[in-house]
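Of the protein chains in this complex, all but one are displayed in their positions.
In order of appearance the chains are A and B, and numbering begins at 1 in each one.
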Amino acid sequence: MLREMRLVALKDLRIETRVRVGITQILPFALAVLVLFAFALDTDQQALRTYAPGLFWVTVLLAALLAIGRSFAVDLADGITDRLLLSGIEPQAAFFGKAAAIAIQLVVLEVLLGFGVVLLFDVTVYRYGLLVSAGLVAALGLAAAGTLYGALVAGLGVRESLLPLLVLPVTAPVLIGATRAFQDAFGVAGAQGWAWLGLLVGFAAIYGVFGALSYGILLEEA
Amino acid sequence: MSLTTVLSRQNATQDTQSISSSATKALGWAALVGFAILVVLAFAWVPADTRITDQGDVVGQFDAVRLMFVHVPSAILAYTGFGITFLASLGYLRWRTDWWDIMAASAAEIGVIFGVLTLVTGSIWGRPTWQTWWEWGDVRLVTTLVMVLVFIGYLAVRRIPANAAVKARRSVVIALVGAANIVIVNRSVDWWENRTLHQQSTLLARKIRDETLFTLTFAFVVGATLFGWLLLHRFRVGYLERQITEQEVQKAIAERQAESAAHDTGSLTQASNPTGQIQPQSKTSP
Partner (left out) sequence: MRQAVRLRAAVTLLGRFPALAGVDLDIDPGEVVVVKGQNGAGKTTLLRLCAGLCSLASGSGEILGHDLSTQRRQVRQRVALMGHTTGLYDDLTVAENVAFWGGAVGATSQEMHSALETLELSGRLVNLRAGNLSSGQRRRASFATLLVRRPELWLLDEPHAGLDHRSRNIVNNLVQSAAQAGATVMMASHELECMQTLQPRVVSLAGGMLTTQPAGIQPAGIQPAGIQPVTTQPVTVQPIPTHPTKEAGTHVA
């Protein structure tokens, strides 16, 4: 199980480091969204600082949709979908492997985007521990939910429009929780950051369990 | 409703080739007549909500309170619909029959209708009473909105053409995960900003006029009748759709076997099908 999971995750990451869609396309897209937010909110530095946590997580969510879509697109080429069904890889291992690869990409994205927010929106970080843990756990939760729905729509002709419709409503709790935790970490609002981290942990755990269980159902037959 | 009655109803639909029966017609008429009575009760009988404070000011929701008779039943019926979808999805996982799948799909459609009705009437009601169309901190509002979105996604997935079993399994996953998600959203919004504007159970606290209470109860009954009528019909439409599909498939199999027989120069066609489970059928119209 662990070995298969590693196999799947390393395969996805290796392809990503070769093709670099994340760095060359998704990250610039995310930065462009941040810049658009700055335009939309005018040049009010105070407003930008206040809303930086929310803007950051909306941007991460949008970029995550692209990363999830990309991760499943890789497995659609040239009959690979069939081969994966035939491969004998446990559905749970496939789920966790894929989710892990997406989570790692999201963490990298969050780090780079985090620098962007600090530079562009003039944010000061007060609680690094909270910031890092919230970022990690939220990435896990997003990856778990995204992998579940990504597999569900993979191979469907309408997946580009269907994935956001399915993923965005269910990731609302991540947006709320991670935003609150970041507000606390940035010191822009007196939120109870660590309590919100608990919500993020719960979300990631629930979607981890559900995803692992559902993957078997989804992959049962073609 | 016990499982046996549900199952016997399934057999009943097999016999009829119509989406209605005398029972459902009666149910439909009951819903229609009930709704007419409800309109009269809600507008003519129930007084506007007014209270006179100690200072002598007249306060209350006035005529806006009449929206309650649509809003509250539809909210409960929306949740009932999604609850049925959830249970039917579990049932499909356990028994893997079309029945559960069609039931889940039918209930989700009706749930979305009532869900949208809830949101719209709630928003209209909120404007005069809360001075806002929408309140983000309200747990019930946000939970209902997210739930309706999840089930709109559910219906979107159901619209994608696929093998019935594949579609059913995809739907099961969305319904079950969606249900879990509703709980998470509910909790997170509650923690996020618990400033609900909803009144707390006026029904149980008996702070409500008798006329209003009666009309609200009546509205529940009418709504439930309408819900049952819609669900039965939607289920039968789904069921007949499956039957037509099945007939088409049988016809296609017969045609394909005839195609095969045409290739077969010998007289051993039957021998190639020793079990005889599927024989070319006479081409009857579906």
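Observations
Basically, a residue touches a chain if its C-beta (ideal position, glycine included) is under 8 Å from a C-beta of that chain, and two chains touch if they have at least 3 such contacts.
Keep in mind that what you see is a predicted model, and the values were worked out from it rather than measured.
Contacts to the hidden chain, counted on chain A, fall at residues 3-4, 7, 11, 14-15, 18-19, 74, 77-80, 82-83, 85-89, 220-222. Against the chain not shown here, chain B presents residues 161, 163, 165, 245, 248-249, 252-253, 256-269, 271-278.
The working rule: only the chains that are shown with their structure count from here on.
Rounded to whole angstrom, the centroid-to-centroid distance between chain A and chain B, based on C-alpha atoms, equals 32 Å.
By the touch criterion stated above, chain A contacts chain B in their complex at residues 148, 152-153, 156-158, 162, 165-166, 168-170, 172-173, 176-177, 180, 195-196, 199, 202-203, 206-207, 210, 214, 217-218, 220-222. Residue ranges of chain B in contact with chain A, taken from their complex: 93, 146, 149-150, 152-153, 156-157, 160, 165-166, 169-170, 172-174, 176-178, 180-181, 184-185, 187-189, 191-192.
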